[in-house]
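Every protein chain except one is present and positioned as in the full complex.
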Amino acid sequence: MTTAIPAQSATEVAVVPPTRVARGGFGRFLIRRVLQALAVILVVSVIVFALLHALPGGPARGVLGQQATAEQIAAFEAANGLDQPVVLQYLSFLGRSLTGDLGESYLLNQSVSDAIALRLPKTLLLTGLSLVVAVAIAVPAGVYQAVRRNRAVDYWLSTLAIVAYSTPTFFLGMLLILLLSQTAGLFPAAAPQGSGVAEVLAQPAGLVLPVLTGAVPIVATFSRYMRSATLDNLGEDYVRTARAKGTVYRRVVLRHVLRNSLTPVVAMLGYYLPVMFGGALVVEQLFNYPGMGLLFWSAAQSSDFPVLLGCVLVISVATVVGSLLADLVQALLDPRTRGSLR
Amino acid sequence: DESAARTDVNYALPANATPNWIVPLGIAGKLATHNSAIMRTLWEPLVAYDGSEGEVGRVATADLADEITFSDDSRTVTITLDDRTWSDGEPVTSADVAFWFDLVKANTDLWASYSEGRMPDNVTEVATPDEKTVELTFDKVYNPEWLQASQLTLVVPLPSHAWAKAADDDEPDPALAETKDGARAIFDYLVTQSEDLGTYATNPLWQTVNGPYTLTGFTDAGQVELTRNETYDGDDAASIDTVNLLPYTSTDAEVNAVRSGAVDYGYIPTTGLDAPEQYEQLGYTVEPWAGWSITYLPYNFNHPELGPVYRQLYVRQALQHLVDQEQISEVIWKGAALPGYGPVPQNPESDFLSAEQKDNPYPFDPEAATALLADHGWTPGADGVLECTDPGEGDDQCGKDVEQGQKLAITILSQSGSAETDNMFAEIKSTMEQAGVGVTIETAPLNTVLSSIAPCTADQPDCDWELPFFGTAGSWYFGGYPSGERVFGTGAASNFGSYSDETFDQLMHDSTESTDPSVMQEYSRYGAENLPVMWLPNPVYQVSVIKEGLEGTTQDPLASFHPQRWSWAG
Amino acid sequence: MTGLRRFAANRLAVVGAVALLLLVLFAVLGPLVHPTEQVTTDLGAANLPPGADGHPLGTDALGYDNLGRLMVAGRVSLLVGVLAGALATVVGTLWGAVAGYVGGVVDAVMMRVVDAGIAIPAIFLLLVLSTIVRPTVGMMIVVLGLVSWLVPARLIRAEALSVRTRDYVVAARAMGATHSRTVLSHVIPNTVGTVVVNATFQVADAILLVAYISFLGMGVQPPTTDWGAMLNDGISYIYQGAWWLILPPGLAIVIVVCALNFVGDGLRDVVDVRGRAA
């Protein structure tokens, strides 16, 4: 087979399909998967801890800020046992993180956990909306392409997806601002401000461009997942069986193939979370959306390490939990595992 | 005209300037101009001294002082207060002034505007003969202009009847501040409260104000809502009902907002000066906002290797010859920066400026620079970078403590985030390298730059920085009277490079104690010729864009904003 | 069909390969055809529009010829992309192959490390790292390589896991082949396809990441530049219609990343053919 249609893209390769529930039963799967997630979180905490120690001046300066005096640092180190062995330090860091104590931002006069708690919902809102929009486009597009595989539409949509994938989000956002906001004047170029999700939602026009910018790369990626998952399923024997009993092709696709193609893609979403958070960072910066990405970015601008590392920790944990949930949802959607629940 | 109907204004705060302080007692790291500008709309200072009316001077309408009388010997000053009340109906009294002195005196280690020997150390006695009169006695005779512009302006009468407590549930007790411990407890309490951003709009402490506005909204992202203070009884009443101060994390985001009309008073990158029409078409006027400031690169004279090199005047002269201030101002800053050749702000021109500084003693001249260095024993090494090949203290030698083989390779640590700044240093690097001076440019966030350049001695471990830049919006803003003792004085806190020159110290000392303008001019000349720092073009505070119809927006060279003066035309 | 013909049959892959070749030639040999000064600034000739004074794409704020700048920036973008991609591929392949082949507890531990790395969004890690280390080209390569090896590691591990159970590997083990022999002569050669295909995507992603870092203001220092940095510098001219400062670097990024993706897809066709009856 040789066609000019790329079967998969970089991003597809980038994500390895999630673990399948083996026949061991759902309970075991659940326990194993949760343990796995905990292990990952543990490793994440080790990485963050290591970063904290890699800071110029070490964790004391990271926590107290650049302005801290030598005496303050010495006091902090004594108080926090930084003179103790690294393992003990790590354990106490872990303990503090577990109780939600991520340190104090020296720029915001806020504890890092407060700062994050205020902004995370807004980032979740933005990513959530982008995701919904993206999935609403990507799923039909992918299915359509698979059904029309190797035709001109498929070819063009695939090419478009690669181009969209290859366009840096900020470049895309700039172009959108230039075209839709500055030239056509359709939507404001700045995202809604305000501290609560409700306030943000009250200005829907302002959300259009950020959501769109955030959605395009997801569409690019997921339409391709969807296309290949659908293609895989279209090649399955059960499709032939369904056709042989006289089921209309449309129904074969919508009733049989769609559902079976959707489940692995749903699980893939979990693994795509870090990419979406990364995208949110750029989108928030571009549109001045007061979420977690912006918090992170301004913290980077001012070397506000407690915030930086707090964000990394929170986002990574969110990602791990997200993919755990996605896996569980997928497992629950699949009757093969659901059966073992009974 | 739609502007006639409007009762609110959206003002864009500088990029990355999120308000994070409210109590008008600044502590380290919270001194940003936007913080103090907000405080000033809530609490009027004892003496207002700013440029809101075009030139820098006292603005009697915006302060609490009625009359300020210096005694004949200039040792005491008697201040009578305006007849004013706090928003809760209590009168503003001399006790509120004394309260400020009590708090600050007990907390000089925390109060960030403290400088040893200055306010409040130089005030030996605070007397309150009656409710409306304050008498301050100084430790010696000072230049009254300097006192008024740089010292009395620091005093902000505080509502002692509401704030003199150390915990939420305490009953306020002004007497508490009179003991050192009490004053420390109050200060500590106020600072703690001020650290809680989430309660700015609700904490009853901050509702007791005497300024033209009250704070009614404060989001975690730093968006501030000011509402006209209905109980205001001063001469500086606001005309706009609601002022929204909008924070932006980048100029680009802010410009997008400007272009979509979401901002009434904002700013644009200097590149916008190339084609102001595009903003005029959108209904804005474009106005660069010049600051009463100077911009420079301090030399770290105590750098272990390069310190001796920088201590050579001829080296500083050569380097200064290599900075093409005119071109940089014009091409890179598009005119939004003006050349500055010495320690006195050159724009607007003032009596303090000397002819020598104005004429630039070291104009751009690579050949002169090359000659200077060649004449002092520097020859290009294998990599093209100049090396000292003739050490010694003779006239044609490298100079004291400069060692054989020392390379003339400098490192500039520049604040990140500004294209103009990046380009300026790229340009300087390019010209200097052509002349054989090696240049490395590092960038870091402003905070990082400021925190890594404490004055130091050569044997200290963190003394390896050379030329830090923190002047994208000007390096140093003067409070009014442009004397440089805090920047160039031996041992001063902000004299980062540890410059030390007896003559210069004397000139600065004289300028704070004498009223003769020729003293300042002498200081200006000496600073221009002796190069305590490398002078650079002084950028405007920002290039403002102001919605047509918004009036009263005279831009304060002290970089503060005064929303109470704004109004919509019509 | 031979690999080359199979590749050639994928039209987009050919277009991608040609585009890639042209871009590389542009960046590497371009300066020979269009020599420009890219070190010393020339404020006298700053901000010229295209065509002025022998500057086909105008000049930037420092008077650098924009076309020439595009070439030198391309060198950096491509160099960082290729080397970071290569580093990520090598590290990832070794890690993944060992984890997949050894299996068991070793695999579990190694893969949790990878999972953890993947859970931290690369941009976040890069921003934290760039506040710690000074962003030189070499540093950038190392840092990018170190945040990008995770995905190849996962892929190769999955591949190694499946190759390990193939009959030919089982046969080799049954024959008494040592582990190292089995890995070297059977497992690794049979994952090479995945490695090569993934490497192209890795390079593409690295080039994108370089652009993101520069956009976020944490990139290489002048006069060195890359396409992302050029784009970032150009952004402030967006409202002046100075397209020549924005579109060329922007399109260069899009084109090179697209081209690499197309080529990767083409390579996948080539690699897939092996093991299948012709």
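Letters are used for the chains, namely A, B and C, taken in the order the chains are written, and counting of residues starts over at 1 for each.
Keep this in mind: contacts are C-beta pairs under 8 Å (C-beta built on N, C-alpha and C of every residue); 3 or more make two chains touch, one makes a residue touch a chain.
Heads up, the rule we're going with is that contacts and distances are computed from a predicted model.
This figure omits one chain of the complex; the name its UniProt record holds, of "Acyl-CoA/acyl-ACP dehydrogenase", "Phenylacetic acid degradation protein", "Peptide/nickel transport system ATP-binding protein" or "P-II family nitrogen regulator", is "Peptide/nickel transport system ATP-binding protein". The chain not shown here makes contact, within the complete complex, with A, C. The chain that is not drawn here is touched, among residues A:S97, A:T213 or A:N260, by A:N260. Counting the whole complex, the residues of chain C in touch with the unshown chain are 1, 9, 166-178, 181, 185-186, 189-190, 192, 274-278. With the whole complex as reference, residues 1-2, 22-25, 28-29, 32, 236-238, 240-249, 255-256, 259-260, 263, 333-336, 339 of chain A touch the missing chain.
In the analysis below, only the chains that are shown with their structure count from here on.
Contacts between chains leave no pair untouched here, as each chain touches all the others.
When the C-beta pairs in contact are tallied for A-B and for A-C, the bigger tally goes to A-C. For this pair, chain A with chain B, the centres built from the Cα atoms lie 42 Å apart.
Rounded to a whole number, the gap between the C-alpha centres of chain A and chain C is 22 angstrom. Residue positions 131, 217, 235, 239 of chain C are each in touch with at least two other chains. In chain B, the positions touching at least two other chains are 252, 259, 416-417, 445, 448.
Within the complex formed with chain A, the residues of chain C that make contact are 1, 6, 9-13, 108, 112-113, 115-125, 127-132, 151, 154-155, 158, 197-198, 200-201, 204-205, 208, 211-212, 215-218, 228, 231, 235, 238-239, 246, 250, 253-255, 257-258, 260-262, 264-265, 268-269.
Per the touch definition, chain B reaches chain C in the complex via residues 251-252, 255, 259, 269, 271-272, 274-275, 278, 324, 327-328, 331-332, 416-417, 419, 422-423, 425-427, 429-431, 433-434, 441-443, 445, 448. Touching chain B in their complex are the following residues of chain C: 39-41, 43-44, 46-47, 61-63, 131, 134, 217, 221-223, 233, 235-237, 239-240.
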